[in-house]
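Heads up, one of the protein chains got dropped from this complex, but the rest are sitting where they should.
Now for chain A:
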Amino acid sequence: MLVKMCNLFNAAVVVAAFLLMGPITFGKCVAFGSPSSSSETTMHTNNWAVLVCTSRFWFNYRHMANTLSLYRTVKRLGIPDERIILMLADDMACNARNKYPAQVFNNENHRLNLYGDNVEVDYRGYEVTVENFLRVLTGRHETAVPRSKRLLSDEGSHILLYMTGHGGDEFLKFQDSEELQSHDLADAVKQMKEKHRFKELLIMVDTCQAATLFSQLQSPGVLAIGSSMKGENSYSHHLDSDVGVSVVDRFTFYTLAFFERLNMYDNASLSSLFNSYHPSLLMSTAYYRTDLYQRHLEEVPVTNFFGSVMETIHTDSAYKALSRKSFSRAEIKTSFDKTVNGDERRILADSDGQDLLSDLKKEDQQGAFKHLWKTFNDEVGKIEDVDSFVQYGLLVMLPLLLLPTWLSW
């Protein structure tokens, strides 16, 4: 009797939960049913950053400082080192001309040493070539290349690609010996798209005539921002008369100024970042290419690219993780042809899993709830002999009855 009550209660809760989740789940199911591209359907799983400084030589100090500043920023906002590919000529810090050995600054106040501990340079010196750059993007490495030097992104990755150096009309110079053309970049991005290597890609370029580098891009999900239009130069911000070189470029300087105000929990949108560039400050016109990007910039927090999303996948037991995508897809197929009552738990789990809007905390709570509920159900399911169970139950009830009487007494 009591058990039945329990079951009834159980069912009521499940129904209530289902009613709550229903509309969302249904919406999701429709989305899944439509034959749209996978980028919309897969969820944002992780963040990667590829930071490239394409120049070398002492007088290009500022490009290395730019890259290292951005490296520091994305690390601060949560992208871990193993998801940052840093390509750097790396000939500044220990250059004989550097008055401050093993230190790199991006401001003449010298408050912040960018070359402190924990700078992991993945490609340094003469490894920064167009070939290596394209290999990183497209993932076509030789077998001997270690995992730390590969961009191991997936269908749900948001990638930030930052490049700085000397550029021109539709090209970017690599270390004074090679050049990357806009066609090469567009081709690499297209390959990445076809190989499901990203969900969204933000390309940020700080060079002269940066806008021209984006002219050939055509892959959906790509957002591009450049420091200058065609025919414009990108200028350095200021000269450090102590070190004797320009230490940072204007575009990067104001980008950093924007991010210095943020921490990883801030919700500043991409449009607020883009609006922070004033042509009078940059001495050039920042250029955005948004036509390949579906979402509204106002709704996209900058941390979608500059920060990091760490997906927590719940597994039933340790070391038995299923691939998340196959898991959810299998359930979607079943969720339509089964009755609500018959598969309520699974739908609950599914809806939970597919909820893009839910933040991490909520997901965690629901995960815990789900877990308890599941174990309870499992335990219930294991019991075969209902009668003995009832008797045992009554016997257990006896001390419970005694307790209140003793208390009231």
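Rule of thumb we're sticking to: contacts are C-beta pairs under 8 Å (C-beta built on N, C-alpha and C of every residue); 3 or more make two chains touch, one makes a residue touch a chain; residues count from 1.
By our rule, contacts and distances are computed from a predicted model.
**Q** When one chain of this assembly is omitted, its UniProt record names it as which of these: "Septin", "Glycosylphosphatidylinositol anchor attachment 1 protein", "creatine kinase" or "Cytochrome c oxidase subunit 2"?
**A** The record for the missing subunit names the protein "Glycosylphosphatidylinositol anchor attachment 1 protein".
**Q** Out of A:Asn95, A:Asn113, A:Thr129 or A:Thr290, which is the one that touches the chain we can't see?
**A** A:Asn95
**Q** Using the touch definition from the top, which of A:Leu239, A:Val386 or A:Leu402 touches the missing chain?
**A** Reading the full complex, the residue touching the unseen chain is A:Leu239.
**Q** Touching the missing chain, which residues of chain A?
**A** These residues of chain A touch the chain that is not shown: 57-59, 94-99, 101, 239, 241-246.
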